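Every protein chain except one is present and positioned as in the full complex.
Moving on to chain A:
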Amino acid sequence: MFCFPRALPRIPYLQNNGQNFPLKYLLVKPILFKKCIAMAATVESLAPVCSQLPPPMREYLIHFAQVHETFRKPELESLAELFNIEYKILRYTEKAPFALIALKSPEDAKTLISRSILAKAIYELWGTGTTYDELHTSVKSRTSHLWHLYKTCSFKFGFESFNGMRTEAVKKELIEGFSYVGFDGPIRMKNPDELFVVMEDYEATSILDPVRFAALKIDDAVETPARNPTHLDEPHQVYLARFLAKSSRAAIETYDLKKRNYIGTTSMDAELSLVTANMALVSPGKLAYDPFVGTGSFAVACAHFGAITFGSDIDGRMIRGTKPGKSLRSNFEQYKIMDRYGDMFVSDLTNSPLGRVAAAGRSERIFDAIICDPPYGVREGLKVLGSRDPSRPKVPTIIDGIAQHTRKDFVPPKRPYSFDKMLNDITNFASTHLAPNGRLCIWLPTADEDFNEFSIPTHRNLKLESVCVQNFNKWSRRLLTYTRYETDREEENGIATATTDSEILPDAVAAGEPHDPTKAKLARTADALNPFRRKYFEGFKTPPSEDS
């Protein structure tokens, strides 16, 4: 981070469109400072780089974290939907952290970014170019009428390079190149009134793009694709931007699993749990539910964003915990979000107690968000309530005159369950229980080498919003986000939609195979029911949960 040295000779007001500063401004600093903020927000506006923008729209720069790239845009779009903010993405690539977006006001910009986990901050764009010459031209033409607003505030110039490096001396020199803006206020390294950041993008792939490559102006001698793209000498895109607001990225630290009281082997990390809650449009006062709650990673994330959170799991030990003081509830206590703890209970999705008998003024559509990371069935195979033997008579087991299920230590029998049937059950459940425009977020595995092994589940009442992929070494998983239509839809012709969950057939309905009870054969081994599990043991060596 660098500043103008105080002694630096400046070009006094030459670029200032004749708006020289009256002496009185310099004498009444505190008043000016307030004015400076207010004016910047309302009166003056930036000249657009992109000429097609309708009048109130202005350009902002979002600085993303260069992680989980396929999640970044869907998260942003979800937040715009949540806050009802009009936007237009002007420049975005998954390969770089800098994106340009058009928004109506700095307030919209701050609101939009306030809850983002994958963005770091939002800035007002002051200029951009493929070279520093272009950048300076851009900054002068767009912002010279604004410079007087920042004349006396304390300020700081920061420097961000992506995929490239500058020595401290060069950074200093490049920052000094902006001295024409003529800021006279004190330079503060800590808590400056205004923060300006020079951003450089040395996007590695630019070397493969002829237009961008030309912009790099690399000598013919070194013009070869073999040249190490991470060591380009010059950035292909540079920006100057004024800091507006930070995102919620700091919440990742707060909810770090390493510092969490109670976790399990399958706990989803804080970052992706929070992103998922954003995708599900969780917000204060809404109701969220996780049918595979486990140790409550999503529950905690949803509660963080203000929702009353419910969860269930087929394994009650996960919810209660096995050691004193270590339970799902203890996490809510740790984070002081008990006012948003709905309830946790033990149940199985195929025989859920959720729902109430239809009656006037009573709706089953009670949840705004259903979020889950269902078991992939790798370790034990998927299980659901019921006997392994379908021919077993439906009568209580009585030993010594006692119905076994009434004993305190009774463990209900479970049978293998097909992965595809589970997806079907989840989408049906969501269709029944999601409020109008409520969202369903499901995490599902998918193998890299045959992406089509698991088709994306469809349901006539659910609209697919986004598919985000997280890649691991040998496998990948994805987050699917759906919106529940306000009203029920007719089944579309030719599209195999979810079957009813009224009857549990011996499940051997493979993915894509039409649901035909006469064809369904009795498959009762975990592998036959779960293609992911089979693939896992054929080739994957790392258990999925430990990669997460």
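Going forward, a residue touches a chain if its C-beta (ideal position, glycine included) is under 8 Å from a C-beta of that chain, and two chains touch if they have at least 3 such contacts; residues count from 1.
The rule is simple: contacts and distances are computed from a predicted model.
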item: Choices "Trm112p-like protein", "Vacuolar protein sorting-associated protein 45", "DNA-directed RNA polymerase subunit beta" or "Exosome complex component RRP41" - which one is the UniProt name of the chain not shown; value: "Trm112p-like protein"
item: Residue touching the undisplayed chain, where the options are A:Pro284, A:Gly325 or A:Gly401; value: A:Pro284
item: Selected from A:Pro74, A:Gly386 or A:Pro457 as touching the chain missing from the view; value: A:Gly386
item: Selected residue (touches chain absent from view) among A:Gln404, A:Thr458 or A:Ser476; value: A:Gln404
item: Touching residues on chain A - with respect to the absent chain; value: 82-84, 114-115, 281, 283-287, 306, 308, 310, 312, 314, 316, 319-320, 329, 336, 338-348, 350-357, 359, 361-363, 366, 385-387, 392-397, 404-406, 408, 410, 412-413, 502, 504
